[in-house]
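A single protein chain has been omitted; all remaining protein chains appear in their positions.
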Amino acid sequence: MGWRVSRELVVGFVFLGLLVSGLMVHYLLYSTPKEQNIQTLSRLTTFSSPSLSVAFYEPRLPSGNAMHPSYPSMPSLNKRGFIYAQ
Amino acid sequence: MIEIENINKIFNEKSSEPFEALKDITLHIAKNEAIILSGVSGSGKSTLLSLIASLDKPSSGKIVVDGELISKLPDLHASHYRAKSIGFIFQHFNLLEALSVEENIIAPLIPSRLDMPTIKKQAQESMQRAGIAHKASQTIRELSGGEKQRCAIARALVTDPKLIICDEPTANLDKANSLKFIEILSTLKALGKTIIVATHDPIFDSLPFESRVIKMEDGRIVDE
Partner (left out) sequence: MHNNAFFHFLSLLLFKQKNKHIGAIFISVIIIFLLSSVLFISSSLQKSLQSMLKNQPDFTISRLQAGRAVDTPTEWIEKIVQIDGVSAVTPRVYGRYFFAPNENSFLIVGVDFFDEQSNRSLQELMETTDLKSFFAMPSMLVGEGVQKFMTAHYYSDSFSFKLPNGSFKKVAIAQQLPSSTNLIANDMIVMPLELAKEIFAMEEESITDIALNVPNDAEWDTIVGKLHLLFYDAQVIDKREISKAYKSLYNYKGGLFLILYLITIITFMLILYQRYSMVYSAEKKEIGILRAIGWSIQDILKLKFYETLVIVISSFILGVVLAYIFVFIFDAPLLQEIFLGGENLANSVVFVPTIEFGILGSLFLFFALPFFASVLIPVWKIAVTPPKEAML
């Protein structure tokens, strides 16, 4: 009786241990080719700045471009592109 | 064995309506004696049992069991006293519903320094004595009233206590099971245990062993 129940606890912890071990194995052996590409490109271009969408995060509005109805040539109301052009 | 001197118990002492459950109780109980506390509900029987079992503390007075002043024990010692010396059988059994019979019976032994094989052995002996060994692996929810009572008895006996305290033990039993219970009490008396039963069941008027009846009313002992 008791040993069976205690075994459940042990099995639970062994399972968690396996999860953590799997995680560590993945972490330590993560394939570097993916990392290497980005390093190669940054060496090639001498650029490492994050692309615009990474550097300046603005929430994506589902409505897309909010154009001013009376002045369509005006910059979009929900974008700050004029700053980022610098 | 038990010396109770000038015990008073007041509930809600600091409120506007304090209730005096026990008033100046003095009582001496010898070893291996069987005491029946009789009286209607609210007479203070259960309160007195709780104080003897150190489940609560008196407002004044003292209780000495085997030379030890138990009415003023700090928690650790009071728990130890309950675990070693008292086997309490509650009116509503007070079993752990989620656990099985055997698991309920081993519960009092867990804080002791015993190892599992010893604990299991003691539990098995206790279950045999109470006649519930065949239901060891069943959960409490699956038991009948009589079986629950026997489980509660087995739990009370597992630590081999000197003092058995029963609070309205037959209140939730039919006549057949009540008689079985009295048989068990008889066995325990023969084994040298001191027994205190609080009850207003007339079945205790004619017991197959020697006993002393103490009548309580309104928090006092009115007849001995």
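Order as written gives the chain letters A and B; numbering starts at 1 within each chain.
Throughout what follows, contacts are C-beta pairs under 8 Å (C-beta built on N, C-alpha and C of every residue); 3 or more make two chains touch, one makes a residue touch a chain.
Predicted model only: the values in this text are computed from it and were never measured.
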Touching the absent chain in the whole complex: find that residue among B:Lys84, B:Lys121, B:His134 or B:Arg212.
B:Lys84
Which one touches the absent chain: B:Ile110, B:Leu191 or B:Val222?
B:Ile110
Sites on chain A contacted by the missing partner chain, in the whole complex:
2, 5-6, 8-9, 12, 16, 19-20, 22-23, 26-27, 30, 33-61, 75-76, 79-82, 84-86
In chain B, positions touching the absent partner
50, 53, 55-57, 75-76, 78-80, 82-84, 86, 88, 90, 94-96, 98-99, 103, 106-116, 119, 155, 159
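Note that in this section only the chains that are shown with their structure count from here on.
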Taking the mean of the C-alpha atoms as each chain's centre, how many Å separate chain A from chain B?
64
